[in-house]
Structure formats: C-alpha cells, structure tokens
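Shown below is the structure under consideration.
All protein chains but one are shown at their positions in the complex.
Here the chain labels run A and B in written order, and each chain numbers its own residues starting at 1.
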Amino acid sequence: MLTRITGGRVIDPAHGRDGVGDVWFEDGRIVPPPTGRAADASYDAQGAIVLAGGIDIHSHIAGSNLNTARLLLPDLRRDGSFDGAPASFEIGRLYAQMGFSLVVEPAISPTVAMQAQLELAAIPFIDRAILAVVGNEDFLFHLMRADDGANAIADYVARALAGSRALGVKCINPGAAAALKANARAFGLDDVVPRWGFSSRAIIHALQQAVATTGVVHPLHLHCSNLGLPGNVETALATIEAAEGRPLHLAHLQFYAYGTEGPRKFSSAAPRLAEAVNREKNITVDVGQVMFGQTVTVSCDVLRQFNGRHSAHPRTWSIAEDIGNGGGVVPFRYRRTSFANAVQFAAGLELFLLIDDPTRVFFTTDHPNGAPFTTYPDLFALLMDRELRAQWLATLPQEAVAMTTLPAIAREYTWPEIAMMTRTAPARLLGLVDRGHLAPGARADIAVYRPQADRAAMFRHAALVFKDGVLVARDGEVTTPRFGRVLHSSPGFDRAIDTRLAGFFEDTYGVPHRAFDVAAELVGGTEHFEVVPCRS
Amino acid sequence: MGAVVLRLKAPPPWPLDLAALQPAALAGKSADEIARMTLGRVAVGDVFAVSAGDAAELVLQGGSPLLDCVGAGMQSGTLLVEGAVGALAAAGLRGGRLEVRGDAGDHLGGAAPDSRMGMSGGVVLVRGNAGARAGDRMRRGLLIVEGDAGPEAAGGMIAGTVAVCGAVGAAPGVLMRRGTLLLGTPAVAPPPGFIVGRLAGDGTFLRLLARALHAVSPRAGECVAAVQHRWLGDLAALGKGEILVTGGQAIPQHQRSG
Partner (left out) sequence: MFELVDAEAALDGRPAPLPQGIAAAAALLAGAAAPVIAGLRTDAAGAVAAVALARRLGAVLDHAESEAVLRDLDAMRIGGWIVTTPAQARAFADLVLIVGDPAPDVLAALALERPPMLDAEQRPRRVLRLAAGETLAVRLGLLRALAKRREVAAPHDLVTLAEALAGARYGVVVWSAAQLSSLAIEMLCGLIEDLSAATRYAGLPLPAPGNAAGVAQALGWETGFPFRIAFRDGMPRHDPVHYEATRMVASGEADAVLWLDALGGGPPPWRKQVRLVALAPPGTRFADPPEVALAVGRPGIDHAGALFHPVAAAVLAALPTAPLPRPTAADLLGRIQAALPAC
C-alpha cells in the first residue's frame, strides 16, 4: 500500500532536510515520490513535525533485574501512577505513543539473556536490542592472563554476543563486582581485582580492543566506576583520558558529574565534563537525566547497589550476585526539596546544553534509574525552552541551584537538534543504515508531532506513529498490537573458544556454558531477529 | 438518618474481601447503590440487607470469620461489627475507629496483602480474640485485643501501641523496632531477643498510657495499672521496642489512672 504523509515540516538531519514536504512509503520502506501514482492512503501533517521514529540507546526494559523490580514493588503500582517497571506490553505501548520505534536494553549479562529475550518478545510495536554485559567474569580474567589474550578475548566477546543475541558490548564498573565478592566496598579506575590483579582501566582497554577486533559498530558502552559519589568527575575525566582516542560510549554521564564544592561538599561538575567531551571526539555519552518522583534503580553495578541499598525508598531492595556482574534493585525517590537531587537534575541539563555536538550526546534518563522513560516529554520540553527551565529551577532549593551553572545557560534545543539527538545520531551509533532517517530505502518508522503550547503533551502523544509503514499509534492511542524485530550483531569467532568455555564453566559453576545460549525458536524464530552487519 | 447498617442475611458463601466497604465512602449512598457494589463474585445486596445512612458510620450486624479485610485501608469514620471478622481486619488502617464485638482473624491491623506496612493510625478495638500476627509491622495508632492474641503479636512493629489483655501466643514482639506491646497476662521472663529493662521511676508514662487506653477499653486501662515488668527488644532488630507486662499483682491504687 502506497502511503503519503503530506504537508508536514519534514526534518531529517541525516540528509540535511528541513522543510515542508511529503514523505512517501510502501511495503514498510520510505520510497521516492512516485510519478504517475496516487497514494492509497494519505495523512495530513500540515503544521506538524515529521521525524523518523525515535531511538533510545539506553533504557532498562527487560531482564531479571528489571523483573525483580516488578516483583519487589507491587504496592507502588497498585494505583497505576508508577512507571518505574511497567509490564512488557505497557513498555511497548508507552514508547509507541511517544513516537519511538527502537529501544536498546543496555545491561544483560549473557547468563540471563534467555529471559531478557523472552521479555523483549513480549514488548509490542517497537524494535528492541540488548547489549551484553562483560567485564566482571573470572573467565575473562583468565583469558586476560593467557598468552593469546587479545584474540581469545575478542572470540569470547563475539561468542557472548552470539549466545545472547546482543547488538553490542556493555561493561559495567569493570572489576568491581568481582572485587565485591572479596569484600571490597569501593573500586576505582586503578583499583585491582583481588587475586587477578587487573585494574578497571586494564579491563576497559582489553574490551575496547576486543570490540574493535569483532567489527561490532557500537563502541564499548561503559558504565564507569564510582557512580553517584561526590567528586567522581575525576573518575569520568580519567576514564575519558584512558580511552586514548579510541571509540568509547559513556553511559548516564550525569551520575559522574559531581564535584565536592560548596557547603554540602556536593556540586555540579558538569561544565568540566562537557568540556572534555567537546574536546575528545572519540567519546559519545548519554546523560541519565534525573527527574523528580518515585522510581527504582536497577543496575548491574552490584557494588554501587550494595552500598546504596540503605538509601532505598521504600525501604526494601534486592541485591543479587551472579557469576559475572549480578545486579541490584533499589527503589528511590528523587525529591525536589533535596539538595543533592536538585544538583543532579541541574547537572544533567547542563551536560545536554553544554555539550555542543548533538551527534555525541544522547537523551536518556537511564530508565528507570534517573527517572522512568515516560518523563522524556518533560525532558525534551526543558531542553527546548529556557523559560520552562527557569520555572522548574525556581521550585528547587536555591543553594543547590547555586552549585550549578544552569541558570546562566541560554541555549534552547532546536527541532533539527532534537531530531539529530533522538533519531539520526543513535542510528549511526548503533550501526543502523536503514533507521533514524527518512530517505528512500529507510524503514518507514515515522513519528508526526503536532506542535502545541505544552510541548511535553506534544511529545507524550504523537499525532501519528508508523512502524514499518503500519500505523501503530494515533494521538496517544495504540492500534492492534504488532511486533517489531530484535536487532543483534553476529561477528565471527574461532570456535575453539567454546572448548575453553566448556571446561571452565562445567567445573567452576556446574553448568555447561551452552545452557545459557538464547534458543531462537523459543522467542519467535529467526524472523524475529535482524542481523546488524559488522564492519568488515 | 445516621449510620449505614449492613445486616448479614446468611453466612457468606466464601471468604469475601470487604475493603471496599469504607464508612466514608458509603455515607450518603442509596441502599440500592450500596447493594449493587460487588465483592468479587457477589453483590453486597446478595449478602447484606442494606440500610442507608448519611454519616461516616458503618455498622455490620452479624459477623463471620469469612468477612476479610474489614476496615482495611480505612482513613476516617467509624466501623462497628456486631460479630466476628476474618483475616486482615484493619490491615493498613490509617485513621478512624474500628470496633469488633467478636473475634478477629490473622493479621489484625497488619499489612494488607502486597504491602509492607501495617496500620499507621486510628484506633482498633477487638472485644474477642485475635489470630496470628496482630499488629504486624504497625507504624502508628492503637490496637487493643481484649481477649487472647495468637503468635507473633506486634511482630516487626515500627511504632504505636498494641495491647493484648488476655494470653498471647509465641514470639510476641518478634523483630520489634520501636513501639509498645502491653500484655495483660502475668509473665515472669522476657521472650527471646528481649532483655529486662527498668520501669520508669514515677510512672508518668504508664499513667498517660492507662488514660489513653481506658478511654477506649477500661479493661486495657486496668492492665496498664497492673504492669510490673518492662522488657526491651527485639535485639535481633533495632531493639528499641518495649513489652509491658503485668506481674499478676496490681501496683498501688494511687498510681492508677483516674
């Protein structure tokens, strides 16, 4: 069916397009304006904004940690107001309503990938992908010590991607989970894993090299050490330096943007971080914006969650260790009246506004850690409207606001910058050639927003949302559920790594390593998946 | 018009969750509206004869151990049951007053299913006995059982007052963090996890407690007058709770409440 969206302001930064015009699609793909054929269906977008479907590169939408959050907090969900851990179906519905077409779950240990893939299979409307977590397994340390370390680690990483059906590689506080098992309660970039002697820095280097060797497009996606601690800007700056010019993605940078100035020894150091990101072009970041309200923190940074469990609100938690990272679930309420939470809120916005290249900074709230993803509409509105920011800031403790530069920042995101940050750039960062833009050949993943005084309302309920050319949401109401695809990489590797894994796993853990592999036939078969090519 | 009155027509067919029958919510509704409210598979009118009223007062005439969650989550008003109630009466109760002229089941004044907090305000008086875990994880308020209570009374209590005039089952006050558990049956040794503490010198606190309890239940007030021991615990938890116990021998008259 040939479909035409007419008369909207079409913004496609990938091709320098920003102007009133039409978008045509047929059989799930964007097509050039046909000559001599009339559209079978036509949608009027006059006065509206037409973008490609939104892409969220870092949102915890699946996996046993998130599911534990669901089972831990039934009481919070009883009145329907808590979006920290919606059921899978609701995740798809809520994202589709906002005009999103792809969401990446960034923290799945290969040992729990099967469940994560089952959960992804239950999320309708959108495409999904996971990143596989490595960096705290004794098997990796074992390889780092081996003579053929570098090649073996690349094989191991590729094998982990294959077993998990993952798109890319995530590393979460490398070494810290292993150190916690030996009763370490703190772990920085140059601390070493007991018994093995490897530092966090060494693990990052090894994995950066492995990702490059595999040809996976998405760079190593790193959750640094010392998350949330006052003064941790030094850790983030040192980590940026440690990348030595190689591609590195730093996740939820806001949680590392803290100095130790001021009366409470807690201040925003976002300007320093933004400056470093502006300078180092190999670095991409997502923000992990904090928004106020009840949420739940869900993380494979088990050391951080272990240390933070007593700040839980409500007072309950689950810390679950495993043979790799493990994870922790700690509910938390960000309060407008809290000095620290106000600084966090401002520091996130400072990063957004002070990092000048919208191709290297990504909107996230690190759902649900900074806030549920359902707060994105408010976040986008804040980025686009200086006056709105001033209104929010006026409600916060002024001594906290004074610890930030936010009041002085005049920048407002333009529509092309929003389109770049939420569509074009994430597609490129993930290595997707047919998503995130509107040129012929792209998937017909399209979101149409109708501008209105309340920008957040506009972003919350897109006027029209198409996924693969099918209308899936209109003015905030979804249509009959359909399912998108699960994206993954499939780099080659030397099968000899299986022999080594088999020996290690069966003796050490009493479980064959193959038992953890995702069985495609249990999650919709091969058609359910889409392979994203690696660099050759 | 006054109170809303629901008269039990026949024993309920199966356990019913009565949490929806809140005094404040029923006030001003017509008898028909109330009768049409559903309790799972049955309508209120199938089980109760309804007499409407305009005050935030609800009277349940006739009781049954199959009436669960009576007054659960209640925030205001008064609820009087002329008979027994089942499990989870006053669970998560936040305000108002519940009186049961009969026995109550397990988790009286405890946490509602799915919730981690017991009652957090209000007054609950049970004239008969209560089941296990009365006052479980209670945060505030006053809970009086004039008869006996089952095991683990005031377990995990955070604050507030629980009084059991009769006998109490095993492990009273287990995992108590703060708060007061008054036991009206004489005992000599503290339960595990509790240590012997001192009774406050001039008895001011006990006099105040006695007055507060006497206003709700003279019997509970008299138990305070007979208090001889103060035990502190549970040392497995925060350990700042207290169990006040009668020693079987009343303290002198002049220390009693007026």
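Just so we're on the same page, a contact is a pair of C-beta atoms (placed from the backbone, for glycine too) under 8 Å apart; a residue touches a chain by one contact, two chains touch by 3 or more.
Computed from a predicted structure; not experimentally measured.
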Absent-chain contact - pick from A:Val298, A:Ala312 or A:Ala340: A:Ala312
Residue touching the undisplayed chain, where the options are A:Ile323, A:Leu354, A:Met421 or A:Leu501: A:Ile323
Sole contact to the chain not displayed, among A:Leu2, A:Ala122 or A:Leu237: A:Ala122
Where the unshown chain meets chain A, residue by residue: 62, 64, 67, 70-74, 77, 85-90, 111-112, 114-115, 118-119, 122, 138, 180-183, 195, 306, 309, 312, 315-323, 326, 507-511, 515-519, 521-522
Touch list for chain B against the chain that is not drawn: 13-15, 17, 40-41, 66, 68, 87-88, 113-114, 116, 137, 152, 155-156, 170-171, 174-175, 191-193, 195, 234-237, 239
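Quick note on the criterion: only the chains that are shown with their structure count from here on.
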Separation of mean Cα positions, chain B and chain A [Å, integer]: 49
List of chain A residues in touch with chain B within their complex: 74-75, 78, 314-316
Residue ranges of chain B touching chain A (in the complex, touch as defined): 114-116
